[in-house]
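First the structure, then my questions, so here it is.
Shown here: the complex without one of its protein chains, the others still in place.
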Amino acid sequence: MTNLATRNLKAASLWAFIVLIFVLVPVLSTSSYQVNLACHVLIWSLFAVSFNMLWGVTGMLSLGQALYYGLGAYSVGLMVDHLGRQWYLPAMGLGVLAAAALALLLGLLVIRVGGVYFTMLTLAFAQLGWQITFKWYDFTGGDDGIQGIIPPGILESGTVYYYFVLAVVMLSIWVLKRMAFSPFGLVLRCVQQNPDRVRFLGRRVRRNQLRVYVISSLFSALAGSLMAGVDGSIHTDMLFWTTSGEVILMSVLGGINQFFGPFVGATVIILIEDLVGARTEYWSLIIGIIIMVIVLVFPKGVVGEAMRAKSLLTRTGAGR
Amino acid sequence: MDASFLLTQFISGLTMATLLFLVASGLTLIFGVGNVFNFAHGSFYMLGAYFGYQFVSVWSTNFWIALLLSGVCVGLFGMLAEFAFLRRIYGRANEGGFQILLTYAFILIIDDLVKLTWGAEYKSLPRPAGFGGAIQLGDIFIPTYNLLIIAIGMIVVVAAWWVLSHTRPGQVARAAAVDREIVSVLGVNVPMTMTLVFGIATALGGMAGALAAPLRTVTPGAGIEVIIDSLIVVVLGGMGNFWGAWFGALLIGEVNAFAVAVVPQWATLFSFLVMVVVLIFKPEGLFAARKVRKV
Amino acid sequence: MTPMLQLDAVDKAFGGLRVTSNVSFSVMPGEISAIIGPNGAGKTTLFNQITGHLLCDRGAILFQGENLVGKPPRQIVARGIGRAFQIASIFPDETVLDNIRVACLSKLGETRKYWRHVADFKRATDEAHAILDSLGLDGQSERPAFELAHGDQKLLDIGIALALKPKLLLLDEPTAGMSPDERQQTRELIKQLWKSYDLTLVFIEHDMDMVFGIAQVVRVLQQGALLAEGTPEEIRANKQVITAYLGEDF
Partner (left out) sequence: MKKNLCVCLAIVLGVLCALPMAVQAQEKVIRIGAMYPMTGRAGLYGIDSVAAAEMAVDEINGKGGANGYKIDITFTDSKAKPAYAVRVATRYITEDQVHFLFGIVSSGVGLAVTEISKQQKKIFIGTDHASTQLTSDKLQPYYFRVANNTFQSMAAGALYLQELQKSKPWKTIAYIGPDYAYGHDQWNELRFSLDRLGVKYQVVGEYWPKLFEPDYNSYVTSLVKDNPDILVTGFWGGDTVAFIKQAQVYGLFKKSLYFQPDAGGNYELMSAMGAELPAGLVLGARHYNNWPDTELNRKFVADFHKRTGRYPTYAAEGAYAGVYAIAEAVKIVGNPDDTEALVKALEGLKIKLPEDPDGFTSYIDPATHQIMQVQAIGVTMPNTDFPPAKMMLGDWKIYKAEDIAPPPGYPNK
C-alpha cells in the first residue's frame, strides 16, 4: 500500500509541476507569440500522445492519423463557417464523434492486416481524405482552407482560449495516461509484444486493436478541433501525410516507450522548427540532418536516453 | 467515342503506366527484399531528372549515354544512403517508424541539395534527336518519344523477368520476397545484397526520372507527386511483388486515361477509388508477395 | 466418468505430409500424462490442434464432452485449457508480476477496465503473487521478464497458463534447454503444481527421468500416429516403442 501511495504522490507532483509550468506561460511570457507557441506545443502533444497509444503502446504504426486530426479541425471549421460561432463547442464534440465513427469503420478494414500493410493502408486512406478535402473546394474551401474560425464568448480572448486548450489537453492526457496503465493498457502492451499469447489468454487481439485505434483517432480529432481556434484558420495540409509523419517524429524524439515521451518530443520539435525556420532558408537540410541524428544516434528519444543515463549513473554510483 | 480515340487514349495510359512502373518497380523491389518502404524514392527519381539535365543540357552528353549515367549516378547515391544510414536501423524494435523518418530525412536533404546545386528555376530537357515528333495514323497521333518510353518499359520488364528467373541474384531476390530468413540460409551476404538491391532500385528510379525529364518539368519538389502515385501502384499490386507493380501501374494508367475521357471532373479521384475498392476485398493487394502475417 | 479430454481420430496434413494421423486417446480427470516421440512425430502439432492454433482436417477433440474443433484459441482457453509453450511465450517488456497479472485480469474478466491502475486490482494482484510464490519467482516480480534466466522464463510461461485456472494444462517440453539441476527442480515443481492446483496435466518431454518419474500415463507418437499408450512400466516394456524410439540399449 505504501508503494501505491508513493506512486500516486510522485505522479501527482509531476502532474502538478507540468500543469504549473503551462499555467504560468501567459503570465511569464513577453508576447502573445509565446502563448501561441505554447498552444501549439500543447495541442501537438495531445496529438502525439494519442498517436503513441497506437504505436508505442500497441505497436500499430499508423501513417494516417492526420485524417482524424483534420477531421476534427474541419468539423469545427465547417460548422462555424456555415452555422455560426455558437456551434464551435458542439462542433468539437461532433468532430470527435465523427472521428470515432470513421475510425470504427476504417478500422474494420485496415486492422485485417498487420505490420507494414497496416501502415500503408492507413496512409492510403488518409491521402484519399486529403484528396477529397483538397478537391471538394465548394464545401471544404479546398486549398484556400477556412478562415475566421473564432471561438465564441469569452474563448475569443487568446489567453482564455489558451487556458481552455490547457484544460482540455491536460484532461485528455490524464485520461490517456490512466488508460495506458489500466488493465486495458496492459493488454495493449501485451498485444504488441506477443499477440499469440494474448489470444491464448482468452482475449481478442483485433478487437483490442480496434478499440485503441478508435480511442487514438478520437483524441487526434480532439487535438485537431482545438487547433482550429488557435490561428482561426485551417487548411488541407492538416490532412497531408507529412502531418502524420510529424507525430511519428515527435514520438521517436521523445521516446516511443515512454508515456510522456511524445509530449517532450512535440515540445522540442516545435521549438526546433521555429528556431531553424526563422534563421535559414535551408531549414529542410538542417531538419533532415537533425532527424537523421535522432534516428541513428538517439533511438530511445530524449526521455529514454535521459533514463538510460540516469540508470548508468546510479549503477556506477552503487558500484563504488 | 470511336475506336481510334480509344486506342489513342489507351496509348496515353500506357505511357503514364510505364513511367509509373519504372518508379514503382524499384520501390517494390526494395520492399520485397529488404522490407523497407523508401519514401525517398521520389527524390531519387527527381535526382535522376536533374542528372539527366546536367548531362544533356549542361555537358551536352548524348541522350542515351546520359540516361544510363543518370541511372548509375543515382544508383550510387542510393547505395551510399543504404550503406551509410539505412542499414543501421534494420531489425530495430519499431523499425517501421524509423524507416519512415529516415527516408523522410532523405527527402528533406535531397530537396535542399538539389536547390543548392541547381537553383530553384525550372529546368527542361529537349527530347532526343529523332524522337521529337509523332507518328500519324489516320486520326491517331502517337508521339515517338512516348513509344520509346513504352519500349524501354518493355525492355525493363523482359530484362527483369530474365534476371529474376535465370540468375542467382534474381532467385535470391525472389526467395527474399517470400521469406527473408531463407536468404541467410542460402549463404548469401545479406547486407551486401541489400545494398546492391537498393542501388539497382534507386538506379531504376533515377533512370525513370531522366527518361521522364523531356516530358515533364525538372523542379525541386518533383519527387513528392510521383511517390504517392507509386505508393498506390505498389499497394495495389501487393507490396514486394514485381509483377504486381507492373499490373498495378497498368491498371492505374489505363483507369486514369479513360476516367479523363469519360468523367474528367472526377478523374483525379479514380486511382484512389480503384485502390480502396481493391483493398476492401484484398487488403494485402492483388498479388501479395508473401503470406501476410495477420496479427 | 467422462474423460477430461478425448481425441477421436484426429488428422492433420500440411500439403501431402501427414503430421498427425488418426490419433485417438482419452485423458482422465486428475491424470498426469506424458507424450513422447522422436522429433517430428507430431507432438506439438497435436497440442496446436487441441488449443485451436491449427484446424483438424478430420476427427473430433472433445473437452469435457464438448467438441472443440473449429473454435478459436480464445474460446478454447476460456473453457479451461491452459498451455505453456516450447519456447517461453511471455511478454518480455512487462514485469514478471504483470505477465501473470494480465492473465489473472483476463480470467477475472477485468481487461476492459480503462480507468484504474493495474496495481489497484487487488484480487488479480494477490492471485498473481500467489502464483509467483508457488513458482519461486516472487523475489523477481518487479524485473522485466526479458531479464529472467531461460529456465525462469519457461516457469513464467507456465505461471501465465496457471493464472487462467485451467482444468487441463498442456506443457510443451517444460525442461528443454535446462541444466540437469534445473530439470530436477522443475520436475519436482511440476509435480507440486499438479497436486496443489488440482490439474489434469499433459506434457511433451524428451527427458526420460521426467517422463518415467512423474507421468501416470505415457503416450508414444511416431510419424503422427499413436504407437503405444500405457503406464510407464508398460511403455518401458513395449517392444515396438523400444525399437522405434527408446532404442535397443534402453
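Things to note:
In this document, chain identifiers A, B and C correspond to the written order of the chains, with residue numbering beginning at 1 in each.
Going forward, a residue touches a chain if its C-beta (ideal position, glycine included) is under 8 Å from a C-beta of that chain, and two chains touch if they have at least 3 such contacts.
Since the model is a prediction, treat every value here as computed from it, not as a measurement.
Although it is left out of the displayed model, the omitted chain contacts the following shown chains in the full complex: A, B. Only one of B:P128, B:P169 or B:G221 touches the absent chain when the whole complex is considered: B:G221. One of A:L218, A:I256 or A:V303 touches the chain omitted from the figure, and that residue is A:V303. Looking at subunit B, the residues touching the absent chain are 5, 8-9, 11-13, 15-16, 19, 111-112, 115, 120-124, 126-127, 132-134, 141, 143-146, 212, 214-217, 219-222, 224-226, 256-257, 260-261, 264-265, 267-268.
For subunit A, the residues touching the chain absent from view are 10-11, 13-14, 17-18, 21, 24-25, 28-34, 36-38, 40, 131, 134-135, 137, 141-145, 147-148, 227, 231-238, 258, 260, 264, 267-268, 271, 273-275, 277-278, 281, 283-284, 302-303, 306-307, 310.
Here, only the chains that are shown with their structure count from here on.
Path length between subunit B and subunit C in the touching-chain graph (shortest route): 2. Put simply, the chain farthest from subunit C by mean CA position is B.
Among the chain pairings, A-B comes first (most C-beta pairs in contact). The most central chain, judged by the distance from its Cα centroid to the centroid of all protein Cα atoms shown, is A. Here the spacing of subunit A and subunit B, counted between their Cα centres, is 33 Å. By the touch criterion stated above, subunit B contacts subunit A in their complex at residues 31, 35, 37, 85, 88-89, 92, 94, 96-98, 100-102, 104-109, 111-113, 116, 228, 231-232, 234-235, 239, 268-269, 272, 275-276, 279-280, 283-284, 292-295.
Looking at the complex, you find that subunit C touches subunit A at residues 51, 53, 72-75, 77-78, 83, 89-94, 98, 101-103, 105-107, 110-121, 124, 160, 164.
On the side of subunit A, the complex with subunit C involves touching residues 3-4, 7, 178-179, 181-187, 189-190, 193-194, 196-197, 199-204, 257.
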